[in-house]
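Missing here is one protein chain; the remaining ones are kept as they sit in the complex.
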Amino acid sequence: MTMTEIDFSAGLFGKLRAGAGQIWESYVDHEFVRILGTGELPEACFRRFLVQDYLFLKHFARAYGLAVYKSQTVSDIRAANAALQGILQEVPLHVTYCASWGLSEAQMQYEPEANATITYTRYVNDIGNSGDLLDLLVALMPCVAGYAEIGQRLLAAPTTRIEGNPYGSWIENYKGEEYHEMVAASLCKFEDIGQRYGGETRLARLQEIFTTASRLEADFWQMGMDADPRRKTGA
Amino acid sequence: MTMTEIDFSAGLFGKLRAGAGQIWESYVDHEFVRILGTGELPEACFRRFLVQDYLFLKHFARAYGLAVYKSQTVSDIRAANAALQGILQEVPLHVTYCASWGLSEAQMQYEPEANATITYTRYVNDIGNSGDLLDLLVALMPCVAGYAEIGQRLLAAPTTRIEGNPYGSWIENYKGEEYHEMVAASLCKFEDIGQRYGGETRLARLQEIFTTASRLEADFWQMGMDADPRRKTGA
Amino acid sequence: MTMTEIDFSAGLFGKLRAGAGQIWESYVDHEFVRILGTGELPEACFRRFLVQDYLFLKHFARAYGLAVYKSQTVSDIRAANAALQGILQEVPLHVTYCASWGLSEAQMQYEPEANATITYTRYVNDIGNSGDLLDLLVALMPCVAGYAEIGQRLLAAPTTRIEGNPYGSWIENYKGEEYHEMVAASLCKFEDIGQRYGGETRLARLQEIFTTASRLEADFWQMGMDADPRRKTGA
Partner (left out) sequence: MTMTEIDFSAGLFGKLRAGAGQIWESYVDHEFVRILGTGELPEACFRRFLVQDYLFLKHFARAYGLAVYKSQTVSDIRAANAALQGILQEVPLHVTYCASWGLSEAQMQYEPEANATITYTRYVNDIGNSGDLLDLLVALMPCVAGYAEIGQRLLAAPTTRIEGNPYGSWIENYKGEEYHEMVAASLCKFEDIGQRYGGETRLARLQEIFTTASRLEADFWQMGMDADPRRKTGA
């Protein structure tokens, strides 16, 4: 399977993605991502993003721990656990990658969390605790599937450069077969849980969660952008 | 409104109650309740029940605190808070009542929780944490509405004696207007939340919760019965 | 008792407040508060604050519901419930007050939550779910005791005007006897729980929570300030 085979417009996920409309676009087509593709992203912005993404991963792992707790079947536990494993395996890769940017793990660990990092991760965890497994997954999907869509777009965009682009290897992360399969499996599990948990009859609330989480993802990119004083919008 | 006007067979609650079938009957028509009505219940059994019910109330209050946390609207918060207030006001009444049976609060507080008390209360709290507000309320309704149905049945049964029955005043607790209105309001809120949270599409899981909670309520009566060595079934 | 009798430097609370140092100052002596005292705060800033504070109250109530759930004793349940009651009674007062500023409840209810509102409230809830009752209360205390300290300072400051100050009645809210007693009781309960839950041996983590929550409170004021385009710092 290749990434272009993943259909982001199908099923419950497709419905929520369409319902997020302009907010979804503002996330997956954020200026940060666009100029990362062309290579024009100021380095300060990328470094800011890398550090906060490291801090983000810890809370993302915690959220999948919560998904394990909230599961009712061994199959759902295994799916949440697979995601958790994926994240824990990503941390050392992330650390290695950051090292190549001159960022040591020790530095990142004690870097204060940006508000944008707190806002998104704690919003997800509060949804997870106050709602059920479906609510929690809806809050997580903009991250899981959104990054895949961003990767797909970047790899397909005529303006994207890989060679000579300092962020080229980051973009190429989104090419791997294994990654595609993980995203496809997540979407598949999401549709299954969506059906079992009555997703269709809970659309209004699920849309509210999905749209908010998508907006907080866009704010996460913006936090990266704001590291460049010339680009700071102050939003 | 009088208790006889509450229709326990309507709506989502009615569906779940019907779905619990024989298990619901084993709870609302438990031997403990039947011989409490005639006055033949051994005193040891009633005392055992009173003490454990005191310990139960604390965890029942905690469950409604959790319902406050899990609410999304001010109206749902107020409903959960009203139930919580009701329980906290019931505690001193319960203590006074127990005192009339020679049980002091100090004694009851340090009495170990019976397994039947732990099982039901912690099951409710685990459902509440792992599911959403509707799951939690489904786990609580057998207690809220079941006691009302038990009261209604007892007051209507030809075999029930009030005068000369040592448990007469306990039975008469279920006569009050205020109590009926509280139960009716709980059922009304439950139907509203059932609709908003897609109850109809989640029936299989909700039935599993409701039936288990009803069974654990029956076990709570049985724990009372077992205080009489001659009646102990050892289940 | 009058507010000036509350000693904010005593006990575990005093230790955490001292430990937050400059961040505590940036919250209780925020520019928003200072110019609110003199009457120079732009109206747009105060209105922004009022609307978001309305949205904040719902999640603050939810956090105290969680505190009820996390309590182990009837006394702790009662204390958390008293706070919850206080908030639920404050909502209509808040609505009336907002109406006097031309803000209807209907408008406020559908106003989107500012990121600063999400960040603080969801941070508190995540601490509450992942930690114990003491962790949760530490996250809540900057709000409970901080507003009291702000009120105390404002009422004592020589630059504060009540008459002719459009925010005079808001400042005077912090004069009431009942309010002082509520704050004093909260601090007292906090010290008690701090002792029972081993607060002294957990200071590093508690300080981290307290300092973060204080910073997020300062950001909440800043969110109000930012409603005035001339004052927006873009932080």
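Just so it is clear, A, B and C label the chains in written order, and each chain counts residues from 1 on its own.
To be clear about the criterion, a contact is a pair of C-beta atoms (placed from the backbone, for glycine too) under 8 Å apart; a residue touches a chain by one contact, two chains touch by 3 or more.
Since this is a predicted model, take the numbers as computed values, not measurements.
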| item | value |
| --- | --- |
| Residue of C:37, C:65, C:131 or C:151 touching the missing chain in the full complex | C:131 |
| Per the touch definition above, residue among A:12, A:84 or A:218 touching the missing chain | A:84 |
| Listed residues C:69, C:167, C:190 or C:210, member touching the removed chain | C:69 |
| Residue ranges of chain C at the interface with the undisplayed chain | 69-70, 72, 129-133, 135, 196-202, 205 |
| Residues of chain A (touch criterion as defined above) contacting the omitted chain | 58, 61-71, 74, 77-78, 80-81, 84-85, 88, 91, 125 |
| Touch residues of chain B, complete complex, unshown partner | 62, 115-116, 118-119, 121-123, 125-126, 129-130, 216, 219, 226, 232-235 |
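Definition applied: only the chains that are shown with their structure count from here on.
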| item | value |
| --- | --- |
| Central chain (by mean CA position) | C |
| Residue-number overlap at the chain A/chain C interface, same or different (half cut) | same |
| From chain A, the most remote chain by mean C-alpha position | B |
| Averaged-CA centre spacing for the pair chain B and chain A, given as whole angstrom | 44 |
| Geometric centre distance via CA averages, chain C-chain B, whole Å | 37 |
| Separation of chain A from chain C, taking each centre as the mean of its C-alpha atoms, in whole Å | 32 |
| Sequence positions of chain B contacting 2 or more other chains | 69-71 |
